[in-house]
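Some chains omitted; the rest stay in position.
So that you can tell them apart, the chains are marked A and B in the order they are listed, and the count of residues begins at 1 in each.
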Amino acid sequence: MKLIMAVVKPFKLEDVRQALGETGVQGLTVTEVKGFGRQKGHTELYRGAEYSVDFVPKTKIEAAVPDALVDQAIEAIVTAASTGSIGDGKVFVSSLDHAVRIRTGETGDQAL
Amino acid sequence: MKFNISKKGLRLGIGSLLASAVPGIASAQDVLDSGDTAWMLTATALVLFMTIPGLSLFYAGMVRAKNALSVMMQCFAITCLMTVLWALYVYSLAFGNDIGGLVGDFSKAFMSGVGVDVVSGTIPETVFSIFQLTFAVITPALIVGAFAERMKFSAMLWFMTLWVTIVYAPIAHWVWGGGWLGGLGVLDFAGGTVVHINAGVAGLVAAIVLGKRRGYPRTAMKPSNLVLTMVGAGMLWVGWFGFNAGSELAADGVAGMAMAVTQIATAAAALTWMFLEWFNHGKPSALGLVSGAVAGLVAITPASGFVGPMGALVIGAASGLMCYLAVVKVKHALGYDDSLDAFGVHGIGGIVGAILTGVFVDASLGGAGLAEGATIVSQVGLQALGVVATIIYCGVVSFILLKVLDAVIGLRVNAEEEEEGLDLVLHDEQGYNLT
């Protein structure tokens, strides 16, 4: 099993979810995050005090998938999340040792 | 047949052709009454309260968080801009000496002649003028709801400046300033046509000219803070007492009845919308309830000095029904994007109220009574004339103004800016930094 973690533009969440669904990924967990990278942030001004904000809002999607699905899933995310402009985000993949579905106690790929 | 004994009625010369007896024209026999003045000072504060903070909260809660400040900023800036324009020349255009029933002259420009001692009816003319100003403030602010989340702030300022000059001031003059509609006997106690139909129609035109928000209607555009929308609705209701009962320009029996019918119509409209939604959708929503309340407030506005409690109940219920249909059914069917339903609530509610005023003013239906010689049918005809004249004039001129501005400076932010949100893009600010 692998854990895929993708950081994408927030308004792409729905597209990514659908694309993943089509590859057979059944569940995922989403977090609102702030990203720092090449994409530039913005300036805020409050009564003459200027703040430059380097962080931009991003959405992090985590999905645990069986090894067999990993490549397809990555492909699906990249296609769905891409706009071609800076800040589209990243996909990171790491290995999972173990997974359990709390309700049933099922483990391994069964649990996903 | 008893005729309406409203002080305002007498002063406005409704039903007579004494178009010269308009407010703002101080005459020798005018004597200040401290009670009337006390009420009108209060009513002025109440109507300002409707716009800032009332309407700006009502609207800010309905847009997405990234645009919350932008609508508040628009309401607030409109308040300031209209105030200055009013003092400079708009008051005079609306309430200066009548020119051919169409518009006022410049005799009151720069508030000239509006001194400390000048009394209009039983109140200082300063108070009359500022009270009327608060109407000229809220009308453009209402339009903001139609083009929310996509219009450039600069274009908005230009549009409102031109609009209040060419559209609002003349129409206010037609109805209240000694102009042709008032002269014909069209009844609009507190601004059903001048304020609500006017704002609603301008909003509809703006929504169409600017086009839909990106992603509408596919993308979820959830209201960011309905808690604040509820607060704004409450403030609108409270402030509306100043709007309607204040339009009597005195603290008397007509003002009292105006307050009573305002309360009753609003409640009836709110419950109507709530039960319609409950029935159709399966659950009643808070936004539905308060939308109905605003619909009722709008519809009773033209009628408030003329009808009785049971007439108000019917007007409220009718308005709740018609606005519900307009907002929940018709808008989605037609597919235009009136972001916060300026037309669906203010335009439709104003029309319902204006027409039904012609019915329930009849003494046999509990109203103040029709003018000598008028019948319900003739009065409804007159009311319809007022409605149609407002729709056509406002619609056409607003359309031209917007098209010209679009060509010259552009009305809309670009797609990327719209995505990021107007607060950051236009104002370098964020509404909420709660964490």
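A few remarks follow.
Everything below uses one rule, namely that a contact is a pair of C-beta atoms (placed from the backbone, for glycine too) under 8 Å apart; a residue touches a chain by one contact, two chains touch by 3 or more.
Given the structure is predicted, the values throughout are model-derived calculations rather than measurements.
Chain composition of the whole complex (per this structure file, using the shown labels): A x3, B x3.
Note that in this section only the chains that are shown with their structure count from here on.
Note for the complex: subunit B touches subunit A at residues 219, 419-420, 424, 428-430. Of all the residues in subunit A, the ones that touch subunit B in their complex are 11, 42-46.
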